[in-house]
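Removed: one protein chain of the complex. Kept in place: all other protein chains.
Chain lettering (A, B and C) follows the sequence in which the chains are written, and residue indices restart at 1 in each chain.
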Amino acid sequence: MGNREVVQVRELFTDARLVATRDLRIEARSRVLLNQVAPFALLVLVLFGFALDADQRTLRTFAPGLFWVAVLLAALLAVQRSTSLEHADDAHTGLRLSGMAPSSVFLGKAVAVFVQLIVLETLLTMGIVVLYGSEVDDPVLLVLTAAAAAVAVATTGTLYGALASGLGARETLLPILLLPVLAPVLIGATRSFDDALGAAAVDGWAWLGLLVVFGLVATVLGALAYGAMIED
Amino acid sequence: MAHRYRGGVSVVELRGAVALLGRFPALAGVNLSVDAGETVLIQGPNGAGKTTLLRLCAGLLRPAGGEVVVLGHDLTAERRAVRRRVALLGHSTGLYGDLTVAENISFWARAAGLSAPDAESRAAAAARLMGLDQRLLSRTVNALSAGQRRRTSIAALAVRRPELWLLDEPHAGLDQAGRDAVDSLISEAVAAGATVLVSSHELERVRSLSPRVVTVAAGMVVADSSRSGPATDGDGEPGGGPGA
Amino acid sequence: MTHLGYLLAGWGIALVVLGVYGCGVVRRGRRLAGTVPEGEDRWMTSRGENQGG
Partner (left out) sequence: MADSTTSTGSPGSRILGLTTLLGLAGLLLFAFALTEPDVRLHPTTGEEFGQFDAVRLLYLHVPMAVLTYVAFLTCAVASAGYLLKRGAWWDVTAHASAEVGTVFCGLVLVTGSIWGKPVWNTWWEWGDVRLMTTLVLFLLFTGYLALRRTPAEPQRQARRAAVVALVAVLDIPLINRSVEWWENRTLHQQSTLAELKIEDLTLFTLMLGFVVFGLVFAWLMLHRFRVGWLEQAQADRDMALAIAERHAEMETLDVDAAIGRTGGGK
């Protein structure tokens, strides 16, 4: 029977890749992330600057936290976009009828959101370097943290995006459900960036560990629970 | 296991089936049995439950009462097993607006588990059947008219070669050529041994396929051309209740 | 007694909120029990294994 399981696992990843490439191709065509979400995220950075009185030292100290708040807000939009792709013309129903395992759809959509978050984080990193004068002390830690946090946000966001879909008040429900769950990610990623950007003396690698654990748990849990979310 | 019925193999077997939309019983106790290879026209006034009946058969809704067996699977217990073997054409097109027609069709073919080469060849055949020419194939769905979208949507379903077709007003929004294409699709499907349930207001057009006609009203089957007597099996009264 | 204001506020808020919530639950129960006919509202008997605590 081991053979059958191998086939199933291969099918899982083939289908996930199919869904991921489709979502990314749609993004490449429609440019919603690049034209709308990314400018929004940068705008948030600028607004923080206004609100904190343009004091470069303050901004540099708080850059990690402001960075991750901006990422979370932009991630909400990315997740909503990812969900609305399926609901715009009820492709959602087609997916359920396709016979693809819900786990594949989950992984595929999460990968697509992950890639978009990485792009977003790259732009925002440039943003805090230019606008807040942050300096990168530890590029390896920075990159790994950005990747681990993106996994955590993409998987949790994809699961909760499906959860809030098909309900009356889905747009307003998503933030209050998703953001508290992501509280550890915000804290962990901020602390890790504190280290990587030299904003505070903390051990960023320990925090990276926490982010990795969160990401793994969210991936496994999401893959298992996504079916329960999209079924009627 | 297949359910035997009147000598044929029963593809759809509903007994007292109840289905909810939210908390509203859109189907309030449907009795219906369809054999393999049959073409069934489902007619009825707006709000009778035609769409819900088709969605229930596709395994999209959990039966809230009664017994629902499709292609040998009891849908109360397992609905996913049925889905790959049926095709449901609903009111929405189920397409991605930013993808081209060709990309949409081949995505749904791949999603149905076909290998890439298979998907391409079947997609080409389905596009030909629905009259989608080369120029249209490379256009994004956003740039199509409603009728062209409908054709694309049907083509994306045809690639799956389902055993059971569930067509919800397939002629709506199509021009003459499109309607003819739908009719030939139905004939081909039946010739290939598939079963077709079609709801339509285009009664005369569907009649030319000489289907069995089932009339639905208020969430129940109230008349059935294949029965000489009362509409429902067993108790005979449409108000007989959801045998839950 | 020191901190009397804090003590009254803490205990007062807690007991009042619990009281109001408890009354609300009981009232909801009364309203629902009125609409559900005899025999269907017996949490001890219907739907198998349950017992309300």
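By our rule, contacts are C-beta pairs under 8 Å (C-beta built on N, C-alpha and C of every residue); 3 or more make two chains touch, one makes a residue touch a chain.
Small disclaimer: the values here were computed from a predicted structure and weren't measured.
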Neighbouring displayed chains - absent chain, whole complex: A, B, C
Which residue of B:36, B:81 or B:217 touches the chain not shown here: B:217
Positions on subunit A where the hidden chain makes contact: 156, 159, 163-164, 166-169, 173, 176-177, 180-181, 183-184, 187-188, 191, 206-207, 210, 213-214, 217, 221, 225, 228-229, 231-232
Positions on subunit C contacted by the hidden chain, ascending: 1-4, 6-7, 9-11, 13-15, 17-18, 21-22, 25-26, 28-30, 32-38, 40-43, 46-50, 52-53
Subunit B, residues in touch with the chain not shown (by the definition above): 18, 20, 22-25, 28-29, 43-46, 62, 64, 201, 203, 207, 213, 215, 217-220, 222-225, 238-239, 241-242
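In this text, only the chains that are shown with their structure count from here on.
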Chain contact graph, described as a line, ring, star, complete graph or other shape: other
For subunit B paired with subunit C, centre-to-centre distance based on mean C-alpha positions, whole Å: 49
Approximate Å spacing (C-alpha centroids) for the pair subunit A, subunit B: 38
Centroid spacing, where centroids are CA-atom means, of subunit A and subunit C in whole angstrom: 41
Junction residues of subunit B - those touching two or more other chains: none
Of subunit B, residues touching subunit A in the complex: 58-62, 79-80, 83-84, 86-88, 90, 92-99, 103, 107-108, 110-113, 140, 156
Subunit A - residues contacting subunit B, complex: 11, 15, 18, 22, 25-26, 29-30, 85, 88-91, 93-100, 231-232
